[in-house]
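All protein chains of the complex are present and in place, except for one that has been dropped.
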Amino acid sequence: MENLFDIFIKAIFVENMIFAYFLGMCSYLAVSKTVETSTGLGLAVVFVLGITVPVDYLINEYLLADGALAWLGPEFATIDLSFLSFIMFIAVIASMVQLVEMVIEKFSPTLYANLGIFLPLIAVNCSILGGSLFMQERDYNNIAEATSFGLGSGVGWFLAIVAIAAIREKIRYSNVPAPLRGLGITFIITGLMGIAFMAFMGIEL
Amino acid sequence: MAETKEKEPLFSTKNKKLLSEPMVRNNPITVQVLGICSALAITVKLEPSLVMALSVVVIMGVSNVIISLLRNMIPPRIRIIVMLTVIASLVVLTDEVLEAFLYDVSKQLSVFVGLIITNCIIMGRLEAFASSNKPWPSFLDGIGNAAGYGWILIVVGFFRELFGSGEVFGYPVFEKIGLYSIGYENNGLMILPPAALFVVGIIIWVQRSRHPELVEEN
Partner (left out) sequence: MSNSYIFRFATIMVVLVAAILTAVATILKPMQEKNKDEEKMQAILSSANIEVERDEAINKYKERLLAEYMLDLDGNILSIYQGEEEGFSKGSERAFEIDLKKMLEAIKQFEAGSQQVSPHLPMYVIKDQEGDSLFIIPVRGKGLWGPIWGNIALENDLNTIAGASFDHQGETPGLGAEINTDMFSDRFKNTKIFNDQGKFVSVQVIKGGVENSKISSKHGVDAISGGTITSNGVSDMIENVLSYYLPYIKKHQ
């Protein structure tokens, strides 16, 4: 249990998708103009990461990794399909996004109205694929750890985009040098926020 | 198709523009805001930046040609998945080749090679250009955009390695010209992630002061 909490907190603050790895920057920069839309996209990311990382964990563990097919019988134990993992992960993400969209549409029209337009954007959000690839590289021990990593990463991304959107709403009233307006200053602010987040580095729970 | 090709020279003004436009005026990173995700984290050193830039050039050129050749065959309803599959297969090939022939670099790039798949530049160009144009212009468009992305990567990598570790391609430049003996110290900030954002911010600043038409309204 402690370990799960540790992974969760670490994924939010120390290994923040945006500030430590720059993943999902495209939509982060493009959609962070207002807090409201950022919240919507952020929630969608938490949601999708929370689902795709554990699903990809199972696929990696029981289909792709070296010796993962051992459950089919001893003669399959030497098969290593890990070269297919990129394709499998992206396929899972694309279909999961589709599935989630349909499920939400059916069961919660209000949530769909809020999240709906963001879901298609998410298939090409690098932080989603990044989540699965990091999960694979870091070799989590069980599905609970993978889930808590996925959710933590999503929450970290959510925090980052909402924070930058709030700052961008305020910065409209400041006198930024003309060439830096918009994109340039957002880059620099993100850098400064990244430095602030580095203060979390080395937290041991 | 062959007839139109004969009428139009390989490097017509229009085709040259496809190559040069994305360099500055329509740069994928600083103007179109695409493909930043996989780019910044590997720019600590020059070498991985260069390899990443080259990989993207190759993958983008090839995938644009493939999609352009198939453009009349791909069923529109599953086109996104087809594009993703083409890109992902090329990325896997690149990854395997790097691991076999450039092992050290592939270790440094680690998961970021995989993230080329979600590099929005590639998807963006496939959707916007290759799926409605002939192979040759598509190829040029792909190469042009990838190069526009690549040079930013290389510039960022160069400055971060130079000021962060005092080296260029691992060669200790600052040590050789004696900067350390007069009290210079490496800037530790440059090797940390936020520095990449600052360097790109500065590139945008320089670029937009030279091309005022690119300035945003806020």
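Remarks
By written order: A and B. Residues from 1 in each chain.
Here, a contact is a pair of C-beta atoms (placed from the backbone, for glycine too) under 8 Å apart; a residue touches a chain by one contact, two chains touch by 3 or more.
Just so it is clear, the model here is predicted, and its values are computed rather than measured.
The chain not shown here is touched by just one of B:Val82, B:Val156 or B:Val199, and that residue is B:Val82.
Listed here are the subunit B residues that touch the chain not shown: 44-45, 73-78, 82, 85, 89, 92-93, 96-97, 99-101, 103-104, 110, 164-165, 186, 188, 191-192. Touch with the hidden chain on the side of subunit A covers residues 15, 83-84, 87, 137-139, 201-202, 204.
The working rule: only the chains that are shown with their structure count from here on.
Averaging Cα coordinates per chain places subunit A and subunit B 22 Å apart. Remark: subunit A residues 19-26, 29-30, 83-84, 86-87, 89-91, 94, 123-130, 133-134, 136-137, 171-172, 176-185, 187-188, 190-192, 194-195, 198 touch subunit B in the complex. Taken in their complex, subunit B has these residues touching subunit A: 30, 33-41, 80-81, 84-85, 88-89, 91-92, 95-96, 110-111, 114-115, 117-120, 123, 189, 192-198, 200-201, 204-209, 212, 215-218.
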